[in-house]
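With one protein chain removed, the remaining protein chains of the complex are shown where they sit.
For clarity, chains are labelled A and B in written order, and residue numbers in each chain start from 1.
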Amino acid sequence: MGIEQKLGNMGVVTTSLETVVNWSRTRAMWPMLFGLACCAIEMMAAQASDYDMSRFGMELMRASPRQSDLMIVAGRLSRKMGPVLRRLYDQMPEPKWVISMGDCASCGGVFNNYAIYQGADEVVPVDVYVAGCPPRPEALIHGVLTLYEKVNGEKFKDLAEKYKTA
Amino acid sequence: MAHLVEEVNVGQFKHLVSERALTGETMLLNMGPQHPSTHGVLRLLLELDGETIVNCIPDIGYLHTGVEKNMEAKSYQKAEVMSDRLDYMNPMGNNLAYVMAVEKLIDLDVPPRAQALRVILCELQRISSHMVWLGAFGLDLAAMSMFLYCFRERERILDIFELVSGQRMMTTYFRPGGLWRDVPAEFEKTVRDFIKIFPRRIDEYEKLLSKNPILIDRLVGIGYLSKEVALQYGVTGPTLRASGVDWDLRKARPYMGYEQYDFNIPTRPEGDTYARYIVRIDELRESLKIIEQALNKLPSGPWRSQNRKFVPPPRSEIGVSMEALIHHFKLWSEGFSAPKASIYSAVESPRGELGLYLEGDGGPKPYRVHLRTPSFDNLAVLPEIVKGHLVADVVAILASIDIVLGDIDR
Partner (left out) sequence: MDKRLEPIVQAAQKRYGATYEEFRDEVHLFVSPERIADALALLRHEYDFELLSALTATDYFPQQTPRFHVIYQLTSLAQNLSVQVRVPVNGDNPQVPTATRVYAVANWREREVFDMFGIVFDGHPDPRRILMPEDTEGHPLRKDFPLGYEEPQFTFNFEEIDLRKPYAKE
């Protein structure tokens, strides 16, 4: 669906600023490469030809946190890696979102022991959890679309609250 | 979680770097855990003199999962689930290693149909693992279309796995005594379709890459690994075979009926990165030969052992036989027990020798499980072969050794 349907005869579209801002944020969200373990392979498969994620705006995965808006934590997070994850999250510029992909990143998964964080939300605040071990590429795409719905519902006054305390 | 990553200072590595680093003449560069080309979370500390590498210190442990300790808390059947998440490119191979070790410990037989099906699925897994390697290898050398082509083939293989077990990657399809369930009727046709189209695809990849002048410039003569150094460092798998040593566990200590199939072991004497690339491409063709022979000779019969002390009875028998109900109850509530002894059993994974040291204590849970993973030893040789090369060569050499961090950190 494009803009042409809404243009009508005058070549002018009227909408609210929030809708435009949220629309532009969802149409070209660049994920940061944070594949840790098995879920990273399914993330790569979702990026490859059969289940193409570039249809949804995620054309490439940037390795640099300064140039990305979305971090997909794919894989199990070990105690040694936790501080590294937090540091990279802090280096990403606002606005930023986090998808926790897979069971190990959401809740610790199969591994309930001394070496794995029981969920990446002990380290970074998470927006969408995608379940599966590993989740199918279609499940990851569903998670991304859920995130888009969440972003489309964001209002300016909530963001103002969030940034006031920072 | 309040502490940040601590800064690295040269003093910590005084015994590993040359004296020029301490005076600041050479630079210590951190190729950090998050990097597009380290194949997982590996951290390399490179001591650089300009662009040339003087020393290289790998730092691992960023994916340490505590699998060995966790398996001690679960029964033998439940611990298999953890085994396929180690080397995540090769879950069926890991399952095979674990299940073979348990079968050796409790002395359980495997019927011939299960053996042939295990061979077919393991060779398909080997092809899938080499496809991901080839895709990532091309991506590291900036040949990005290789990635898309290889993942297209991999999807066909994952469709076969989903047909057989319901899951694309972590299948847990092999169980002690045989398989979880018999393969469905479409299995043979799907595999035959795959082996009909695949040889032309391998020729396509060879046409794209093998005689490409850029690839030859970047790979020939880089990262030379001699035979003596390879054996000193315990390197196994295609990395060892590309240095001239003809050692493959499928030929030397055949398991699961590999002695019936007729295939070669590709070996190259040169020992550089290009040789490792060619050895893996040749292995793809050999795997296809094995799959075709196994499929032609596939025997009929039971797909799991009938020893009810270790293998649960089928549901139809439970309603009519008292012993079947008792066996079912014991296996599901407590699990089977293994003798108080220890064994070591190894299989050939796409990366090398995957061995399992399993020690039982007479109860239903393993007392000690140690996994001898090939990528750990293959990575230990990296500091030796990288000296004197440029930073861009480190990427190519690391890609050619084919490591998986789940294997190393367990």
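The working rule: contacts are C-beta pairs under 8 Å (C-beta built on N, C-alpha and C of every residue); 3 or more make two chains touch, one makes a residue touch a chain.
What you see is a predicted model, and the numbers here were worked out from it, not measured in a lab.
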Whole complex considered, the hidden chain contacts A, B
Listed residues B:Glu123, B:Glu283, B:Asp393 or B:Asp409, member touching the removed chain: B:Asp409
Given B:Ala346, B:Val386 or B:Ile403, the one touching the chain that is not displayed: B:Ala346
Only one of B:Met27, B:Ala73 or B:Ala392 touches the unshown chain, namely B:Ala73
For chain A, residues touching the missing partner are 79-80, 86, 107-108, 112-115, 118-119, 121-125, 162, 166
State which residues belonging to chain B touch the missing partner chain. 1, 15-16, 60-61, 64, 66, 68-70, 73, 104-105, 107, 229, 231-234, 236, 245, 247, 252-253, 341-344, 346, 353, 355, 357, 359, 367-368, 370, 372, 376-377, 380, 409-410
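Assume only the chains that are shown with their structure count from here on.
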Contact residues on chain A for chain B in the complex? 33-38, 40-42, 44-45, 48-50, 61, 63, 75-76, 78-84, 86-88, 110-116, 122-123, 133-134, 136
Touching chain A in the complex: which residues of chain B? 1, 3-5, 32-36, 40-41, 61-67, 69-70, 81-82, 85, 88-89, 132, 147-148, 151-152, 154-155, 168-170, 405-406, 409
